[in-house]
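Missing here is one protein chain; the remaining ones are kept as they sit in the complex.
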Amino acid sequence: MKKDEMMQFKSMVIFNDQISPGYCKIRLTAPREIVQSRPGQFVMVRVYDGIDPLLRRPFGIYDLGVFEPEYPNMPKQHYLEILYKIVGRGTGILQSLHHNDYLDILGPLGNGFTMGNEDDEKILVGGGFGLAPLYFLAKRLVSVSNVKVFIGGRKKEDILCVTEFERLGIDTYVATDDGTLGSMGLVTEVLEKYLSDGGKRRTIFACGPGPMLKSTAAIAELHGISCQVSLESNMACGVGACLGCVTKGSSHTEEKPDYRCVCKDGPVFDSRQILWG
Amino acid sequence: MKKDEMMQFKSMVIFNDQISPGYCKIRLTAPREIVQSRPGQFVMVRVYDGIDPLLRRPFGIYDLGVFEPEYPNMPKQHYLEILYKIVGRGTGILQSLHHNDYLDILGPLGNGFTMGNEDDEKILVGGGFGLAPLYFLAKRLVSVSNVKVFIGGRKKEDILCVTEFERLGIDTYVATDDGTLGSMGLVTEVLEKYLSDGGKRRTIFACGPGPMLKSTAAIAELHGISCQVSLESNMACGVGACLGCVTKGSSHTEEKPDYRCVCKDGPVFDSRQILWG
Amino acid sequence: MKKPDLTVEIAGIKMRNPVMTASGTFGYGEEYSSYLNLERLGAIVTKGLSLSPKAGNPMPRIVETPGGMLNAIGLQNVGIEAFIENKIPFLRTVDTPVIVNFFGNTEDEYAEMAERLDKIPEVSGLEMNISCPNVKQGGIAFGSKPDNAYSVVKAVRESTIKPIIVKLSPNVTDIVEMAHACAEAEADGLSLINTLTGMAIDLQKRKPVLANITGGLSGPAIKPIALRMVWQVSRAVDLPIIGIGGIGTATDALEFMLAGASAVQVGTANFISPGIAEKIVHDMERYLVENRISAVRELVGALEIQ
Partner (left out) sequence: MKKPDLTVEIAGIKMRNPVMTASGTFGYGEEYSSYLNLERLGAIVTKGLSLSPKAGNPMPRIVETPGGMLNAIGLQNVGIEAFIENKIPFLRTVDTPVIVNFFGNTEDEYAEMAERLDKIPEVSGLEMNISCPNVKQGGIAFGSKPDNAYSVVKAVRESTIKPIIVKLSPNVTDIVEMAHACAEAEADGLSLINTLTGMAIDLQKRKPVLANITGGLSGPAIKPIALRMVWQVSRAVDLPIIGIGGIGTATDALEFMLAGASAVQVGTANFISPGIAEKIVHDMERYLVENRISAVRELVGALEIQ
């Protein structure tokens, strides 16, 4: 999908289920063109047809698909899935939606991940709902590349998608702060250990909380591995018009500022393009 | 129910059906105390748990009842019904509610109709959703008094509750502006003709659009019949605190103003207490 | 942990907690007495009173706007005499400080009101509404020029020994300047904000919705403006502040306190949930417990700015 072909569409809820305490997965109908979305791109969702909440909420694309029509002569229906954490008003309303309810969606937006060399080992690093775009990415990568995924979180409940990754035949490495799942500690420590063999050509793809991204970027730098990170920011427009979502680029100084729009220039950036605060 | 015993309660939607184009009836669970509501009282409904819309919307009580529990050992459930016209944002959202959705309700509020002498013939005059409180009133009156109801509206679709009144064994007189139901013209003309026999002792109860009330009040005055009218007004609080809903009382002058709260002093007033603008 | 301390003292008025009801949104207290326990409130602020009864504006007087409402009640009130006769007896039975909101058309009227109120033992404090047009100054509000504000507050100061809280209008270029004028005139505290002037139009009728054409905007919509003004004034002026504007939750209330308010008033939210003021007190207490804060006072002005 070319950038010029972003869409605004009405979408119907197919299902909307809790997948772990505080996390839900929602499947939404989408026009056929949605198939051109790339992993790492996101959509802006309007959860209420009114002013409360007022602004759209950004969510990464977790999965795409087609489901077979109920009656023989109906056309196939494309869908997209979002995996979301309930944090506030917008996600709270999202959670209350039922099958057959409608939503207004804008997207796909932003730049996705660059897949890179097929022969590279692909290292996915994520936490919380950061797993959402990584799962979509993994599905695309797994047929051509060797993929490993590193998942971190505070406690067991925050570790999402392990089964889904395993179903793709991908090795998962899990770490939790409290040791309730996988090894105890930070997932970046597990990553560090894994990478210590040196050797292979690798690419890292990371999405998750800021500190996790920062530390992943540092590890990548250290090992000379190319690393793409998907960032988050408060957003209003999602299309580069409001300049509300910027992050500092690597050449940023007080005198010669270098601000990049997370929505339009990102949300995926090469980790070396970012000034890590 | 004493005035002091108004309630705020969460209520579940039992059903919510269109009864005529643009008009719906909604049945809502209510605490047991609701049985003490009097015809003419109203409730303030919060249709959305947020700020859009912000204020509650007032609706007259259309009916009360109890439905038998689904399972033998469950307690009986009281309910109230509202009959509403879809006019804007709040009623639009109300219409979209389904069985099992929740609403927040305040009430019953205001003063209801005074039933008056049992021997009087009771003349009910209404239009549009003004029929709602009149139906509740009729149910109470019909067992002890002779009741007639006069229903007016622009066209057939605006004539509500005819079957319901007939089911109570009440004679209905219908008039529409365009003659699509009943006689063509104003319902107050039909009323005028009906009253021309003089004779009987009567009381009039009216609820509907301003001009209908004004003209009914004038007719009552002419025939020396006592007349109670239920008024409408923009409301914020519904309890007499904001002074937003006032109407001019009969003794109102620029110098010595006489404002009455529709919510607390009404919504039902003796027609002679009102200054008809 | 023991129960957190919710008490505050504003302008010498001791309150069991910082949550009051805003003038004009809570009648004279009695209207809401069946919905909440008035003795759980920090204080009750009455509908604005004047020397003689005031009729108020013609209808319609209110209209909902996005996230807020406009009102043009026109300060309808029973007048000081009827207040003493009919409202005080009820308020006397409630063990909660009563703050009387009042206004006048001239400085003399303000002063006379203050003198009258000074003599009522049930009145714990005076809240001066200075958003009203000054008839002698061609209708320019007392609250829109620092000089006018100074002189009317001064006149009131000389007429009462009760605490004077001046309620500021947000319809000004520089709210800090207004606050300074009140401080100089020896006010004991400031309430902010009153409503912002707004308007609503009915497209089909081609008419203003309100009979008065314009009205005062209140509700959640104005909260960011109110917070900003409280923050600006609290940094600049050494008077206790009562934060008002769109408060509907304990979170809202505590945000105003972080910004520098020593107490808050709940206005429009009363209309939506009659028991809301009491719920805010309850939730505030829970917040303090959960965050191990021993006294709500600790939060006043505790906003961290780097």
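When the chains are written out, they are named A, B and C in that same order, and each has its own residue count from 1.
Going forward, a residue touches a chain if its C-beta (ideal position, glycine included) is under 8 Å from a C-beta of that chain, and two chains touch if they have at least 3 such contacts.
Owing to the predicted nature of the structure, the values given are computational and were not obtained by experimental measurement.
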Among A:Ile14, A:Ile51 or A:Val142, residue touching the chain not depicted: A:Ile51
Full-complex contact with the absent chain, from C:Arg16, C:Arg116 or C:Lys223: C:Lys223
Selected from C:Ser34, C:Thr65, C:Thr106 or C:Ser151 as touching the chain missing from the view: C:Thr65
Candidates C:Asn129, C:Ser144 or C:Thr160 - the one touching the absent chain: C:Ser144
Hidden partner chain, touching residue among B:Asp52, B:Glu81, B:Asp120 or B:Glu232: B:Asp52
Missing-partner contacts on chain A, residue numbers: 3-6, 8, 46, 51-56, 104, 106, 233-247, 257, 259, 264
Interface residues of chain B (partner: the chain not displayed): 51-52
Chain C, residues in touch with the chain not shown (by the definition above): 65-68, 70, 144-145, 171-174, 196-201, 203, 205-208, 213-214, 217, 219-225, 227-228, 231, 246, 251, 254-255, 258-259, 302-306
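Note that only the chains that are shown with their structure count from here on.
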Chain centre separation in whole Å, for chain C relative to chain B (CA means): 36
Distance between chain centroids, defined by C-alpha means - chain A, chain B (Å): 54
For chain A paired with chain C, centre-to-centre distance based on mean C-alpha positions, whole Å: 47
Sites on chain C at which at least two other chains make contact: 66-67
Numbers and ranges of chain A residues touching at least 2 other chains: 51-52
